[in-house]
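Could you have a look at this structure, given as structure tokens, before my questions?
With one protein chain removed, the remaining protein chains of the complex are shown where they sit.
This part shows chain A:
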Amino acid sequence: MKLSALQQSYMNRRSTSFRGSAPLDSSAESAIKSPAAIFWLLLHGVCCLISLVLGFRFSRLVFLFLFSTSTSNLYSTPFRQLTSTADLANSLNVPSNPVVNPELPALNKTLSSRVIVGRHGIRIRPWPHPNPTEVMRAHQIIERVQREQRIQFGVKSPRTVIAVTPTYVRTFQMLHLTGVMHSLMLVPYDVVWIVVEAGGVSNETASIIAKSGVKTIHVEFNQRMPNSWERRHKLEAKMRLRALRVVREQKLDGIVMFADDSNMHSMDLFDEIQNVKWFGAVSIGILAHSGGADESSLATVEEVEKRPSMPIQGPACNASNKLAGWHTFNSLPYKGKNAIYIDDRATVLPQKLEWAGFVVNSRLLWKGAEDKPDWIKDLDSVGEDIESPLSLLKDTSIVEPLGSCGRQVLLWWLRVEARSDSKFPPGWIIDPPLEITVPSKRTPWPDVPPELPSTEKAVINIPEHTVKQTKTRSSRSKPRGKRKHEAKVVDTQISTRHSGQN
């Protein structure tokens, strides 16, 4: 009866808030108000108060200890009493402890369910954090599942992507080439990267593309990149033709796309070009950017309103989704204001149709391929001065518009260069260290041993390491006691060096 009183109170609490309705059942049961029941309810209340103070369920412990001897009597009673014993046995399992399934196997030999109704502990393992091996394994599973999805729903027989990039050594080369490299590294198909370098093969370019992990072909082109944009475009066209000759010589099989080093490619582009049969065209977004901040002053209010959101270059389709013409860049607003030399701070304009917007099946370039269509001219017969790959075609109407007929912009064209006389550290590694170092007022790293060099040579050759350390950490301001001492040490180092150099 005591247990049923407990149960009652629990049921009452649960049922009053449960589903927001007054259950008809509980009214009948709470009619039992004998003194014993009241006494136990009061005792329960007192224990609740104690446990509020002490912080754990004291009352249930008491009940457990009081009734541990008599639980054996309850084993034979029907199932519902069993649930309350299970309650009490489980009561010791305070939620935040790691807990094993309560030891009640002996009780479960009855026909009733192995699954016990009632309060269970919340099982938490000792270290509820991700296990690195499991995470790696999970990622392998995800990768395998995605590969299977691609096999089933993606491109049926993916072809190699042959990317052609003309480049030359300059300040922004590292920036642009790394961008293209990272895009190519993410492509889920095989990639062959043909990098044509103006001015001969150099170590800088070679070291950048060596990090790519894709198959690269580094081709040298023995002319230096000129300083004017127009001549640069012409030279780049020649470099690309050179790359196409490489494709022809090595009989590379795949889809040739032109990845200029300052362009930005979206990953969808590589999926879309797999759909090309022979010769395709995609839409490019042109980011005609002016070098200076005076763009707003150049454009009057009306011009700004007339200008469309972003100019697009690419195939134009008619209503029946067939190629009808070409969208080209409207350079009229920029007449006279565009950049001529690479240094100019004016807007750099693209050509009428950029090479980057075209993709070519490499078999079109092979000599003597059996199923080559007859509208393609031979590579040698076009000469060196072609503006866009359309000159390779006898009939431009066979071009396939890609990206839902040119409606999707899959890559963006941008030309940003530093001044031609700008210097940059070779390989972007500062070696030897910069000539002038100024210690910050708060040198935060007291652990560097205060070395007083005897000779200037020793100073210069001392692991530039320590100097580098102080330099790189100077930005953090950690207030420490030895601060002033450190500053003094660095000062002496620098002063000896200076004296040495003088």
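Just so it is clear, a contact is a pair of C-beta atoms (placed from the backbone, for glycine too) under 8 Å apart; a residue touches a chain by one contact, two chains touch by 3 or more; residues count from 1.
The rule is simple: contacts and distances are computed from a predicted model.
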item	value
Chain not displayed: protein name in its UniProt record ("DNA-directed RNA polymerase II subunit", "Exostosin GT47 domain-containing protein", "L-arabinitol 4-dehydrogenase" or "Gem (nuclear organelle) associated protein 7")	"Exostosin GT47 domain-containing protein"
Per the touch definition above, residue among A:S34, A:Q140 or A:S207 touching the missing chain	A:Q140
Touch residues of chain A, complete complex, unshown partner	11, 14-15, 17-21, 23-25, 79-80, 83, 90, 93, 95-96, 98, 101, 111-125, 128-131, 134-135, 137-138, 140-142, 144-146, 148-150, 152-154, 156
